[in-house]
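Now for subunit A:
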Amino acid sequence: MISALKNDLESIFKDIQISAPEDDRLIINAQKDAVLTILKFFKDKGYDHLAMISCTDWIEEDEFELIYIVGSYSVYAPAAEDITSDKSGVSKEAAFNGGNILLKTRISRKDPRFITAIPVFENSEPYEREIHELFGVDFKGHPRLTPLFLEREYKIPPFRKDFDTRRYVKDFFDQIPFVENKEK
Partner candidate 1 sequence: MNLAQLILISLCGAFLTYLLGKASSRIRDTFAVFISLLLIIPLFCLYGKNEEITYYSFLGLPLILKITPLSWLFAIAVQTITSLSVIFSLSYMKGKERLDFYYLMLLLVNTGMLGIVLSADLISFYIFWEIMSWSTFLLISYNRGPALHAGMKYIVMSIIGSASMIIGILSLYVNCGSLDFVQIASFIPRTSSGYTLFILILFCITFGIKNAIAPFHTWLPDAHSEAPSPFSAVLSGVLIKMGTYGFILFMYTIAGLNIIINIGGGSFHYLISILAAITIIFPTFIAVLQDDAKRLLAWSSIAQVGYIILGIAIGTGLGFVGGVFHFFNHAAFKALLFLSVGAVEYRTGTRDLNSLGGLIKKMPITFFCALIGVFGLIGMPLTNGFVSKWLIYKALILGEHPFLAFIALFGTWGTIIYSYKLIHNIFLGQLPEKFSNVRKAPVTMRIPVIFLSLVVVVFGILPGIPLKIIDTISASFGFQPQDIQIWGIASETGVLNMVNIFAAIFAALIFVWLLFLMGRKKINIAQDDSYAAGAYVPKDKYNYTVDFYKPLSGMIKPYLRDFVDDFYLWLADVIRTFSDKTRKIYCGDLGYYISYIVLFLAVLIVLKMGLKIW
Partner candidate 2 sequence: MDRNDIKKWFKSPDKMGDKYSLWAIYFCTGCGIIEIPPVITARWDAERFGVIPVATPRQSNLFLITGYVSVKTLRAIIRTYEQMPEPKYTVGFGSCPINGGMYWDSYNTIKHLDKYIPIDGWIAGCMPRPEAIFVAVTHLWTLIDQGKAKAYVKYREKYGLYRKNQEMALGKLDWPPLYTTGGGND
Partner candidate 3 sequence: MVINILEIIISPVLAFIIGIFFMGLFRKITARLHWRYGPPVIQPFLDLIKLFHQQGFSHGPVFDLGIIMALAGSIVLILFIPFGGICPISNSGGLLVIIYIMLFAPLGIALSGGEAANPNISIGISRKLILALGYEVSFLLALLALMTYYNTISLVDIVEAQDNYKWALFSPLALSGIAYFIIMPAMLGIRPFDIAGAPQEISTGPAIEYGGKYLGLFNIWHALSMFVYIALFVDLFLGGGSNPLTFFIKMLVVFILLTFIHGVFPRFRIEQAIKYLWKWPVIISLSGLILITVIR
């Protein structure tokens, strides 16, 4: 099934690199503007569960990398050994090993802007809010990019590599004086 998917993808989309290290995982590197169409393509194929959107900060190449992890609930994918021992009561042919798809894309670090994936997957809203708060990536079309976890405003969003936590603690928490005790 994975291999069938691979050639469909290559036929439809031009400049994407696909690699399949194991039989149940597919890693795709695509361009910024192709991401939504690929996501829709996978959704129609039964991959209806967006497990995670995560972001890594390639500070040397001055780029952010957004990773969309898509899995499928509708098609039950039992663990490998179930198939052999046939305990799971699922006939062999139907045992489609859905696995999950990693769709990676690169956006520039200086003005990190990207479009929201809510039209395709509604549940991507909190993930994008989190990435906006902790990396500073702005998702156009997102209904509410309000702060989610953090208590305070940060000049540099905390998960970026150039955010120096030690210095932040020194010039924020350590400024708060101790309440000295009388008899000390």
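Regarding selection, all candidates are chains of the complex that A comes from, given by their letters.
The definition used in the following text is that a residue touches a chain if its C-beta (ideal position, glycine included) is under 8 Å from a C-beta of that chain, and two chains touch if they have at least 3 such contacts; residues count from 1.
Quick caveat: nothing in here was measured; it's all calculated off a predicted structure.
A.B. asks: Taking the stated C-beta criterion, I'd like to know which one of 1, 2 or 3 contacts subunit A in the complex.
C.D. replies: Here subunit A touches candidate 2.
A.B. asks: Over in the complex, which subunit A residues touch candidate 2? Could you list them?
C.D. replies: Touching candidate 2: residues 149-152, 154, 158, 163, 165-166, 168-169, 172-179, 181-182 of subunit A.
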